[in-house]
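For reference, the structure discussed in these notes is given below.
After this line comes chain A, so read on.
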Amino acid sequence: MIEGAVSSYEKIKAKTSLRDILDVACSFEASARDFYTDLIPKVGKNVRWVVEELAAEEQEHLDLLSGLAGREDIAEQIKAEVRTPATDSRFSDCVHLPDLGPSPDDQAVLQYAMGREQIAMEHYRSLAESTAPGPIHDLFSFLAGEETKHKTELEKVYYEVVHSGGV
Partner candidate 1 sequence: MRPENYEAQRQPPSHEYELNIGPNHPGIEGNYAFKLRLHGDTVLEGKADAGYLHRGFEKLMEGRLWIQNLAITPRICVPDPVPMEVSYVLAVEELCGLEVPERAQWLRVLQLELSRIAAHLFTFGGHAATTGMYSTMFWGMADRDLVLDLFEELTGGRVYHIYNIPGGVRRDIPDGFLDRVKRTLDYLESRLPDYDNLLFTNQVFVQRAKGVGTMSREQALEWGVTGPNLRATGLKFDVRRDDPYLVYEDLEFEIPSEEAGDAWARTLVRRKELVESIRIARQVVAALPKIRGTIRCPIPNPLAWSVPAGSAYTRVESSKGELAWYVVSNGGERPYRTHVRGPSQMHAVQVLEKLSVGARLEDIAQTMFSLDACPPEVDR
Partner candidate 2 sequence: MRDIDYKDKGGVLNPLKNLSFFGRKAVTVPLEPRPASANYRGFHLNDWETCIGCSTCQKVCDNAAITMVRIPDLPEDPVQGIRNLRPAIDYGRCCWCALCVDLCPTGSISLSREYVHTCLDSELDSYFVLPDAKGIHGTPYPKGWAKSEDADLVALERERMEELEPAERIGHFQEIVAGYDSNQAIIEASRCVQCGMCFDACPTHMNAPEYIRAIWKGDPEQAVREIYRTNPFAHTCGRVCTHRCEDACSVGHRGTPIAIRWLKRYAMDAVDHERVKAIAAEGKARFLSGKRVAVVGAGPAGLTAAFDLVKQGHEVTVLEAQAKAGGMVRYGIPDYRMPPDRIDRDVDVITSLGVKIQYQTRVGKDVTMAELERDYDAVILTIGLWMGRSTRIPGSDSPRVKRAVTLLRDVADQVKVSIPASVVVIGGGNVAMDVARTVARLQKQTFGAVKVTVTALEDLEHFLADPQEIKEAREEGIEILDARGPQEILFKPRKYEVDKVHGLRTWRVLSIFDDQGRFAPRYDEADEQIHEGEMVIEAIGQAAEVDLLGEDLTERLEWMRGRLKVDGQGRTNLPWLWAAGDMVRGPDVVSAVADGHRVAASINTYLSIQEDAA
């Protein structure tokens, strides 16, 4: 799935309209949702809640993005042609993506999910940084903000689960 994320980044770079960008973003969220949904039965029931929450979360993201794409008031802007800049993605090494084995534990799933959100966040942010102010810049900033929020939420969950009580 990390590969998937990177490739969707490549796809975004190549696209030229806001609608296309949103479409790729939607498919990115959809694939994540599907991944987590597939994972649900494979993990123990005691850690299933993490995966279930992640799947639900991704569905929410998807709904949000598809809603945005379908909005009448920005339809014109969405159709506008844009030139997407080339950026280098920066991958933070404080997020270490483990190999999710056949039946990962809660910590592994959370670390994986955080890494995924981190990548998405970084990508949207660098896209936003390298576009001039305007609707596209705003859209990237918005998407980067959304992913940041998701990641922050996950970090909270991670701290509560892994640093449980911490005593």
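One rule holds in what follows: a residue touches a chain if its C-beta (ideal position, glycine included) is under 8 Å from a C-beta of that chain, and two chains touch if they have at least 3 such contacts; residues count from 1.
These made the cut because all candidates are chains of the complex that A comes from, given by their letters.
None of these values were measured; they are calculated from a predicted model.
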(request) Check each candidate in turn (1 or 2) and state which touches chain A within the complex. (result) 2
(message) Quick check on the complex: what are the chain A residues that touch candidate 2?
(response) 44-50, 93-94, 96, 98, 106-108, 111, 152, 155-156, 158-167
